[in-house]
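Every protein chain except one is present and positioned as in the full complex.
Which chain is which? They are A, B and C, in the order written, and residues in each are numbered from 1.
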Amino acid sequence: MMLLIQEQSKPGRRAVAQAPLRKADTSDIPEQFRRRRPAALPEVSELQVVRHYTRLSQRNFSIDTEFYPLGSCTMKYNPRGANEHAMLPGFLARHPEAPESHSQGFMACLFDLQEMLKELTGMQAVSLSPAAGAQGEFAGVAMIRAYHDERGDTGRTEILVPDAAHGTNPASAVMCGYKTREIPTGSNGDVDVEALKTVVGPHTAGIMLTNPSTLGVFDRGILEIAGLVHEAGGLLYYDGANLNAILGKARPGDMGFDVIHMNLHKTFSTPHGGGGPGSGPVGVSERLIPYLPVPMVTRDGDDYSWLTETECPRSIGRLSAFAGNAGVILRAYSYARMLGREGMSRVAEYSTLNANYMLKMLQEAGFEAAYPQRRATHEFIITLRTQARERGVNTMDFAKRLLDYGFHAPTTYFPLLVPECLLIEPTETEDKGTLDAFIQAMRTVQGEVAEDPELVKGAPHTLPVKRLDDVRAARELDLAWNALAED
Amino acid sequence: MMLLIQEQSKPGRRAVAQAPLRKADTSDIPEQFRRRRPAALPEVSELQVVRHYTRLSQRNFSIDTEFYPLGSCTMKYNPRGANEHAMLPGFLARHPEAPESHSQGFMACLFDLQEMLKELTGMQAVSLSPAAGAQGEFAGVAMIRAYHDERGDTGRTEILVPDAAHGTNPASAVMCGYKTREIPTGSNGDVDVEALKTVVGPHTAGIMLTNPSTLGVFDRGILEIAGLVHEAGGLLYYDGANLNAILGKARPGDMGFDVIHMNLHKTFSTPHGGGGPGSGPVGVSERLIPYLPVPMVTRDGDDYSWLTETECPRSIGRLSAFAGNAGVILRAYSYARMLGREGMSRVAEYSTLNANYMLKMLQEAGFEAAYPQRRATHEFIITLRTQARERGVNTMDFAKRLLDYGFHAPTTYFPLLVPECLLIEPTETEDKGTLDAFIQAMRTVQGEVAEDPELVKGAPHTLPVKRLDDVRAARELDLAWNALAED
Amino acid sequence: MLEAIGVDGIEDLFEEIPDDLRCGDLESIPPAMSELEVSQLMGERARQDGQPACFIGAGAYDHHIPAAVWQIATRGEFYSAYTPYQAEASQGTLQLLYEYQSMMTALTGMEVSNASMYDGASALAEAILMAVRANRKSKSRRILIPRALHPSYRRVAGNIVKNQDIELVELPFDPEGGHTDISALEPYNGEDIAALVIPQPNFFGVLEDVDALTGWGHRNKVLTIAVVNPLAMSVLSPPGEWGGEGVDICCGEGQPLGAPLSSGGPYFGFLCCRQAIVRQMPGRIIGRTLDQDGNRGFALTLQAREQHIRRSKATSNICTNQGLMVTTATIHLALLGAEGLERTAAACHANTKSLVEQLSIIPGVSPRFNRPVFHERLISLPMEAEAALRALAAHNILGGLDISRDYPELGSAILTCATEKRTPGEIGDFVDKLSRVISLQGGTPCQLQPKES
Partner (left out) sequence: MLEAIGVDGIEDLFEEIPDDLRCGDLESIPPAMSELEVSQLMGERARQDGQPACFIGAGAYDHHIPAAVWQIATRGEFYSAYTPYQAEASQGTLQLLYEYQSMMTALTGMEVSNASMYDGASALAEAILMAVRANRKSKSRRILIPRALHPSYRRVAGNIVKNQDIELVELPFDPEGGHTDISALEPYNGEDIAALVIPQPNFFGVLEDVDALTGWGHRNKVLTIAVVNPLAMSVLSPPGEWGGEGVDICCGEGQPLGAPLSSGGPYFGFLCCRQAIVRQMPGRIIGRTLDQDGNRGFALTLQAREQHIRRSKATSNICTNQGLMVTTATIHLALLGAEGLERTAAACHANTKSLVEQLSIIPGVSPRFNRPVFHERLISLPMEAEAALRALAAHNILGGLDISRDYPELGSAILTCATEKRTPGEIGDFVDKLSRVISLQGGTPCQLQPKES
């Protein structure tokens, strides 16, 4: 067990060099506004802090240390160069309200990236400002709403969402004031077009899709779906979380989508940082351009300038105080430039190759594919329903046991419609040796399920903690350390 | 087991972005000069490299992760700020042959540090150029030789070295063409002055001492020793590896030393980097100034300039192609400025406090101090001779078992004159909680020695490898991976 | 591998994509560059923007960040990990987040903190949505929001919450004091209001009568939402104690805790609340629990609030948050501690005071409001603010923010701030240059390119 940093605190101890050595006078701030007791923050030395967080970090799995085939999350390698470039002193020091005269270099990067994303997605304009995928979804749906509202088309109250959709899709629709309606998936993994026909209509504001879907297949009926929805007056939203699979191969704009978000922290390889930050740029077709969130960058000759509420009065406005996650955007820009034209389609090619190879090898090892008749995209689904039924070992157990073999578990129990599923996404940056080692671990655990199911149910066995009690965590809420409660 | 990076190689694989994308023409280099087959370097992706070395790093103990009470090595915290400051782009980009016009900022740092080190050691001039302690020793002894040689005093062929001295001391003396002669230590830990009297004389070129000595005591007879050696026409060399113990409290210059080296990677807290780089500046008394190694920095008004062979024709010359380990020097400079006047004596105070506290607590736990009647300096010696004799558990076993408890072992079997010794140096940057945890681990292992000596003799048990076979390593030499030999 | 799959070429793997959807060559995408080439390109662009002396605050502050913060946060194990869904393989991130939550509750005096929102402004939007859900007593969807709150925060909150038919009602500020006088609330006594937003300090740096405002909320069954600068919390009384009982929700911008200015992001929003309404909280929350052996461990908890479980019924759509920035904030807070934060805050406050005093000697320049401030101040100028700032920028000084677009009623004024990083030399230079600019007013315009640095 590692102590909390708070538990290492001793009154009066400090990392002296980290604050001004002399305390300035603040006596002009009247007593009534002042804090009475200092906050109970840790009092520790710099060595204690460095050692504590260095050691804590070692209690994580990460791309830099383990294979991380977390489906839908595109855990590919985050180039270290991008980190260096985004953290160049000039970029770090730039205040978000710096005048354009002192921002041309930064703005040039943003503009270039906007242009590249337009081309890659086949959309007509891009705004980089959303802070993550979900905020991109919000922006996208808000634009759909603004579009209908401006046309006085206010009867459209529903957003259609396939049952395979990511949870953020319906949640974003609701945040924009819509009701959601679920569309079932056909047995082949594509959206059930007949079912769609029965619900699409004058109430339909739009549909949110990802293609390839989170089922790991490319929806072959996409043009028909687009036709149906457009005909009914709705718009099409593309959840770009799976863009990795088709980069340089096919473009959402060509499929008929009106608005799309991208996850720079997936497709463009910016780090996930243990939960963020991300960046969720949105791209739109012609008719939604006026509504794009601000700020954006435009160019006139060699001069870059901001597009804000003033220049874009019909915009859905800004969604963060400044320009979004600039540092993430710069990392994505660096990545995109290193990849370049040639590199983009390699992304789709190798991620798809890796996924299909793994699917095939796992099938040969006796695992059941959710959609065996389909080509895998950059990810695919294995269902463990047989093991679960026959041996009482569920997907969570299986996943935890993989951790013991030094592999991060694939995504479990998502998408919801496939029982006992593992959504596996190897990404293009992994080599065959790693894929083979993972396949071997899958086989080994499969063997253990047959021979010693309790071993698997008790996993993990080799990590800093054993299986954690989630129920207790939720029932006996302990969300913050409290000095007094401890002793 | 972790594969070697070479074992992960696959023909044709590359970290593409790390080299020019197009291969330039070199056909003007005639065939006779050209390499025939490419070198068998690993062919791996950037992810493979990052993951491999990240994971390898986790197989190390280090100050940033463990308590590291390695006596004589002063493993104190290396401030992260110093790393940042030394790696400022302007410093990194400076070519060693850049003209003085483009070097004033860098040279100002060197000059300031020279001045600070002079003041801290009580010497008359300092050269920063030696690359480590041992090169500082070489420089120091070479200056002693140059001094005698210039005076035509060529009968001085011996350097006296106490038996407690670090191995570099005699080795450095020999590299300067001297014979060495060992001086025994008295039972109280001080140099045996009577023995010294019998050997010092017209053959004596000088004596190499460290005070406090590596026995963890301050030699109280230092002034008498200095008198004896100087009277005999010899000079005094101070090995500054233990300067940490007396920083701001006492100065080698005041003790009568003629030349001294410092270990910036110890006393001035620059990182050890898994074996280096270090920096071993030398300071001298008046009479040795002309011989200091070049380059050095001098100041005239606001202008800094280099002192080289041209300005210092009697110098022992340069010992590295350029100016020594500049980056280490900058780290030390940053550290020294953060500490400042106030901080210097705190170094001695807290390192001495920590050492004496640990010595006391370990004595209470039943450990035998090598010099129980003496005050510890910043380090002290425990001898395990009783355990070794009675239980057959030697110091190496004991040390290995400490690793299992998450503590780096103290220095073992040095100094050579104390049997079965542990030289323990906690340093001033550790807190009492860590010291107490280490003391507890010492107690625990002590208990194990009594109850289950085999457990201790088989240690370590929890590290990536078990006890390694050193004999095999030396006998069946395998010093480089060879693709052909492997399969 | 192709052989194992049973195809002839990689292109076969894309056979399910209809031919007419296959795109061409992406000709307008520039060709690949090496890492060196990109570093030269971006290095040049970063240099091009100079590193002017920055006296702008307005929600993003140029503070010292200990070197250890980013050196540790960019360790691969933090930098390249995902959201800690697999708790046992993510104890590093999870324990750190629990420590973070503990630090934020200590700093704000609140009971509960989540693990971050995108930024301060969107955190406010979420706080408002949360308050509307939590305030069972109120049927209205009306929120009182001071005009003295950061204009972008008001905009962002509006842009987000308006989709759920929530109305933001503006409270005026006192023209002399710059604060939200309690009298501004009188019209709403007894009205059905869901929540009241209280900034501290407000956009102008002015200190609000937080106890009185919070008390009003309590008396009127209006939930209170504090928007605070976390650094200021080391000096100012924490929202958890305002008006005796404290506010219900507290949010703000975490940037001052270890995030570089970085053009506005990534920063992070923090969000704290009373434990009683934790089930209305959006975003990730980490809980302490036990493992099978009874040892302490940490895990995501109350996930039933979140989109990946609750989908359309979730408290928010947020998924990816600002984890790495929280990592830096946690390390930053551990390194500074309460004493270090307070020294930093005091140094900023004193620097700004010194700047304002020196500026005020210039004829026509004076502080705009007469109430106590913290660490930032509005300054009236005897010339057009934009022109003054432009002239200063030509000298590589960013003198502050021109507030005329957002507050035309305040005349020509700039919001200015000198953090602990501004040296006496830089402050003196600012004062000199501004006084020259003002005395030359009407002269020829200066050149506007930044100096390279």
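Heads up, the rule we're going with is that a contact is a pair of C-beta atoms (placed from the backbone, for glycine too) under 8 Å apart; a residue touches a chain by one contact, two chains touch by 3 or more.
Because the structure is predicted, anything quoted here is derived from the model rather than measured.
Shown chains touched by the hidden chain across the complete assembly: A, B, C. Here one chain is not drawn; of B:155, B:186, B:340 or B:366, the residue touching it is B:340. The residue touching the chain not shown here, chosen from A:26, A:54 or A:285, is A:54.
Summarising the interface, chain C meets the missing chain with residues 34-36, 39-40, 47, 64, 66-67, 71, 74-75, 420-421, 423, 452-453.
Take chain A: the residues that touch the chain left off the picture are 16-21, 50, 54, 79-81, 83-85.
Just so it is clear, only the chains that are shown with their structure count from here on.
The distance from the centre of chain A to the centre of chain B, each centre being the mean of the chain's C-alpha atoms, comes to 47 Å. In chain B, the positions touching at least two other chains are 17, 50, 54, 79-81.
Contacts with at least two other chains are made by residues 32-35, 38, 66, 68, 72, 76-77 of chain C.
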